[in-house]
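The complex appears here without one of its protein chains, the remainder shown in place.
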Amino acid sequence: MKVRAFFFASLREAVETDVLDIDIGDGASLIDLRRCLAARLREDQMAALDAADVRVAVNRRLVHDGEAAVLAAGDEIAFMPPVTGG
Amino acid sequence: MKVRAFFFASLREAVETDVLDIDIGDGASLIDLRRCLAARLREDQMAALDAADVRVAVNRRLVHDGEAAVLAAGDEIAFMPPVTGG
Amino acid sequence: MSIRIQEDDFSLDREWDALRKRIGGSAGSIVAFAGLVRERARAGEEVSGLFLEHYPGMTESSMERIVEQARGRWPLQDVVVIHRVGDLRPGDQIVLVLVASAHRGAAFAGCEFVMDMLKTKAVFWKKEVRTGSKGTWVRSTGDDFERAKHWRNDGE
Partner (left out) sequence: MSIRIQEDDFSLDREWDALRKRIGGSAGSIVAFAGLVRERARAGEEVSGLFLEHYPGMTESSMERIVEQARGRWPLQDVVVIHRVGDLRPGDQIVLVLVASAHRGAAFAGCEFVMDMLKTKAVFWKKEVRTGSKGTWVRSTGDDFERAKHWRNDGE
């Protein structure tokens, strides 16, 4: 199935793109997605995505239980560094 | 000497004028001024001026020590009910 | 800095633009408060208007003192206070307080402080006018005094 990974702000700069289309096996989890990304990105890029303060949203909802979430075709997975508005 | 007494808001309504010109002896105090006013105003009007929450300003400065202040010719004495702005 | 008393309405837009020109890129936060005439009094009765009275000279001094106190407590770059007097109708603007600071906490606190002091210390008198009645002179509420008092104890 196909999912899309989005990268914002400092992570967009680190990964050098704002979106990656990813082909992944049905029923894949976020852990599987990270493995896919690790295969395509440099080590320093993965380190940026793996930082403790990076939050992940699936279809624009924060995933609080983390890596266990099972993905579905067409899912949008966003990697977000710490936010600040105002 | 001549001084002027000003009345604001509810006191203006009670006294039925916003200002009274008063002729008073040199060196008169606020106590003397009140005596002068008592001679010219009705009892209910004086009661309004004597209310505990009425503050008195001489030349636009609050008189904190009250009745002892000695007046000078041309002084403006203001009788002010509780203020509220905003 | 500007402190004014006027019968005419004020334009928030004009004051805001002038303030922004004065502060340029030096202050990051502007807080504005506007008080409007409410169509109902505290007890719920319909109000047809508000009459505001002041004591020229003394009222200005009382406002200046309030603004000075605010500037002594917080790093405020600019403060504007405009207070209307005369006859106002429901929905009309009564008062505008604009505060600019590099720190939003200071801008909020400064603006709220000025308002709380205007409610209890500034030399104005307000009469609520009602259809078919003589009207009532408004007094600061217990809440107004509590708010004014809290600034004395509070390190904020």
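The letters A, B and C name the chains in turn, as written, and every chain counts its residues from 1.
The rule is simple: a residue touches a chain if its C-beta (ideal position, glycine included) is under 8 Å from a C-beta of that chain, and two chains touch if they have at least 3 such contacts.
Because the structure is a prediction, the values reported are computed rather than measured.
Here is the thing to keep in mind: the chain we left out touches A, C in the whole complex.
Only one residue from C:Arg71, C:Arg104 or C:Arg139 touches the chain missing from this view: C:Arg104. Although one chain is not drawn, its touching partners on chain C can still be listed: residues 11-13, 16, 20, 23-40, 90-91, 102, 104-105, 107-108, 111-112, 115, 143, 147. Although one chain is hidden here, its contacts on chain A can still be listed: residues 6, 8-10, 12, 57, 60-61, 78, 80-86.
One rule holds in what follows: only the chains that are shown with their structure count from here on.
Centre-to-centre separation between chain B and chain C, using Cα means, comes to 28 Å.
Note: centroid distance chain A to chain B, computed from Cα atoms, is 77 Å. Counting partner chains per residue, chain B has no residue touching two or more of them.
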